[in-house]
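One structure, pasted below without further comment.
Here the complex is missing one protein chain, while the rest keep their positions.
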Amino acid sequence: MDLSPIISKATVASAGETGSWRNYRPAVTADLCSKCGNCILYCPEGVISEGGDSVEIDYRFCKGCGVCKEVCEQRAIEMIPE
Amino acid sequence: MILPGNASCQGCPISIVMRCLDEISNPVLAIPASCSTVIAGLHPKSAMKVPVVHVPFPSTLAVAAGLSEAYKRLGVKANVVAWIGDGAADIGFAALSASAARKDDLITIVVDNEAYMNTGTQASLSTFWKAKTTTSPTGKTEERRNLALIMLAHKADYVATASVGYIKDLRRKFRRAEEMKGFRFLQIHTPCPPGWKFPSEKTVEVARKAVMSGAWILWEYDGKLRLSKAGEKYALKENRIPLEDYLKQGRFSHLSDEEIRELEQKIDEDWELLLRFS
Partner (left out) sequence: MRTEGNRNDSGIKKLLTSNEAIAEAVRIAKPDVIAAYPITPQSPIVERLAEMVGSGELDASFVRVESEHSAMAVIHGAATAGARVFTATSSHGLAYMFEMCWWIAGSRLPAVMAVATRSIGAPWNIHGDHTDIMSLRDTGWIIGMAESAQEAFDMTLQAFAVSEEVNIPFAVGIDAFTMSHTAEVVEIRDVRLPERRQAYRILPGMEVAVNAVTVGDARMRARYDLAVDLEKSAEVIERTDNEFGSHGGLVEKYRLEDAEYAVVMAGGWCGDAKDAIDMLRDEGVKIGMLRLRFIRPFPEKAVKGLPSEILVVDRANTGIRGILGIETSSCGVEVENVVAGLGGLDVDVDNFYRLFRKFVDGKLEKVEWLI
């Protein structure tokens, strides 16, 4: 039986490379980052991870919502127009 | 749990909560027609790294009960999660109540964004008094229904409210639910940027202000009702921020000072009622 019309398979980019939705890009100032992890915890897309001197953002999928900027207590994230 | 590149709106609180599903082992999700259906991916793609059973709007709790019952009989270890919004809690209320009364072994998660968002922000039973929606264009005339308290009245095994603004508290409650057996119910406050008309970066801030102003109460019940540490100090009115700070959303922009005072009174009544059970 062909189940393809009713079964879907897990995949990244189910809605495409959502980075293209972005109007503003979150930019991290590494010097200010305390690595508290708030942005990682709250990012709706789950595209922020620990890395380098601070955190790394996967801009392929970051939609540019700005939640990370708001939850950063160090004010280490700025939203820059694309 | 939820893969990047999904269809959620910018700043969507539901996707933040979906990420927290990693606290629950062996989950199988039942999701009714809702924003979550769209976020979870359009065929032939699924945005979820966990199995999802898409179901009709009112049926979620009953389908979840069937899944849970069958896994138990067939010896499959699973945590069935009925993942619903406040809309499915309305239309599927009978099934929700029956499942709670039977103490079905499953976890119900209500992502409560206080309106039917997927169809374009129509008023639900959760919609705040006076909030503007497309079916209450001059402000809702009825008060919101306290769903979690109704679940407490079912003596559910676990009942908790949580907020997308307090993610550590929320994750702790997910873990607590995970550890327990029986009917576990979590209602999570999820402010919706397009529905409530605030900028997408403010999702967490608005959620926190709801708690800090006393408009959303964090509590849990596992035989005994307790206020959650993250929000217990707001039981005292002097610790709360002015309600106006929370109401800075498009859906409340029409409120008069008098109406805000009335709203404050209703919030006080909500606290009073809840604390009678503690």
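Chains here go by letter, A and B, matching the order in which they are written, and residues are numbered from 1 within each.
Convention: contacts are C-beta pairs under 8 Å (C-beta built on N, C-alpha and C of every residue); 3 or more make two chains touch, one makes a residue touch a chain.
A quick note: this is a predicted structure, and the numbers were derived from the prediction, not measured.
Within the whole complex, touches from the chain that is not shown fall on A, B.
For the chain missing from the display, the contacting residue among B:A95, B:L125 or B:A230 is B:A95, taking the whole complex into account.
Note on the undisplayed chain: of the listed residues B:S8, B:S59 or B:Q187, the one touching it is B:S59. Residue-wise, the contact with the chain that is not shown comes from B:L67, picked out of B:I16, B:L67 or B:L147.
Against the chain not displayed here, subunit A makes contact via residues 1-10. What subunit B contributes to its contact with the hidden chain is residues 26-28, 30, 37-38, 40-46, 48-56, 58-59, 61-74, 76-79, 94-95, 97-98, 102.
As a working rule, only the chains that are shown with their structure count from here on.
Residue ranges of subunit B in contact with subunit A, taken from their complex: 2-8, 10-13, 15-16, 19, 41-49, 167-168, 193, 199-205. The touching residues of subunit A, when paired with subunit B in their complex, are 4-18, 21, 41-47, 58, 60-61, 63-67, 69-71, 79.
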